[in-house]
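Removed: one protein chain of the complex. Kept in place: all other protein chains.
So, chain A:
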Amino acid sequence: MLASALTPPMAIDMIARRAFLAGLAAVSLPRMGWADIGSPAFLAAGKTASGFVLHGLTGDGESLFSVPLPARGHAAAGHPHQAIAVAFARRPGTYGLVIDCASGAILHQLEPPQGRQFNGHGVFSADGALLMTSEVVSEGSAGRIGLWETDTYRRVAEWDSGGIGPHDIKRLPGGRIVVANGGIQTDPADRTKLNLATMRPNLTLLSSKGEVLDRAELPTELRQNSIRHLALLPGKIAFAMQWEGDAAQPVPLLGLWAPGKGAVLCPPDDAFAFAMKGYAGSIAATQDGKRIALTSAPGGVVMLFDEMGHQTACHTRADLSGVAAIGGSFVVTDGSGTTWQVQEEGLALLSRHTLAWDNHLVGLGPA
């Protein structure tokens, strides 16, 4: 099931190119870089009629490669230099696959240590020497950050994530990392939520050695707003939330946090107070930090915000979920296999594929 295989490429020249690349990868070291395989802009997991896959996409939404996955994927992490992606199972996860994106070969299969589960996200250190994974202790969902060296992808250490049920993690300049501790304790065997009445999500900033540097929490009345996904702005962290409280209550689903200060919550205009149905699934920010995009599959919308957190646009499309920045704008993916460029005035069609894009679109650009 884990055997390496490339799905049939779309163009003849790509077949030749891939065969060449695959052969090369098998015999040669050091590994290829992203530029060697066409400089994909994004990684995206998907579901086809026959199974699950991970694609590398150009900025125009064209597929450069696709690799089969053994089960539904969630997010992926791209190595900063080598053409290597780590695909994570959705939580509670039992696999992380280190994939050679040039050949499609599975180089390593990461398994969480006994009593730990992957929680869907991970990130490489800036030099690529370390992989950090968001994890929970199976019983109780206490958060951990797993550390793996990336020569042989061996587990080397773990840190406390600073909260319950961590989900997304991002690397900041200077080697610090920020963790979205979603606050939700889940049943180790399934995804049943066990502590909605008492949950307390937080954002935790860790040093490059795993020490807690700072933490942000939500006001008491919003403690059922699970902080789940992150995007980086210069000097600030944007975070996306999923509301577990009364659905009739409009709550902000975007927040901005400059460590050292309190988090600022950013509700949309009244007219769109319920457009996301209390659920922001993915978040991205442009590199200059001037624009933020938030998606909601249940609401079928992507909302744009400016750097101060003021909403500037809301576009509808069924089952939108993945979003990533490219240059000054965004690309979003949906459950019908379509990729779109997001503009202030609307969505522009980029490409269509015969699969369903899964929750996240992961940018491979400079972090």
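Please note the rule applied: contacts are C-beta pairs under 8 Å (C-beta built on N, C-alpha and C of every residue); 3 or more make two chains touch, one makes a residue touch a chain; residues count from 1.
Please note the rule applied: contacts and distances are computed from a predicted model.
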**Request:** From the list "Imelysin-like domain-containing protein", "Phospholipase_D-nuclease N-terminal", "Peptide/nickel transport system ATP-binding protein" or "Hydrogenase-4 component E", give the UniProt name belonging to the chain omitted from this structure.
**Result:** "Imelysin-like domain-containing protein"
**Complete:** Given A:Thr94, A:Ser208 or A:Ser336, the residue that touches the chain left out of view is A:Ser336
**Asked** Among A:Trp148, A:Tyr279, A:Phe305 or A:Phe330, which one is in touch with the chain left out?
**Response** A:Tyr279
**Complete:** Touch with the missing chain holds, among A:Arg116, A:Arg171 or A:Arg228, for A:Arg228
**Item:** Hidden partner chain, touching residue among A:Arg90, A:His108 or A:Arg155
**Value:** A:Arg90
**Asked** Which residue numbers on chain A touch the omitted chain?
**Response** 47, 74, 90-91, 120, 167, 228, 242, 246-249, 269-275, 279, 281, 297-298, 300, 316, 318-321, 334-336, 338, 347-349, 352, 356-359
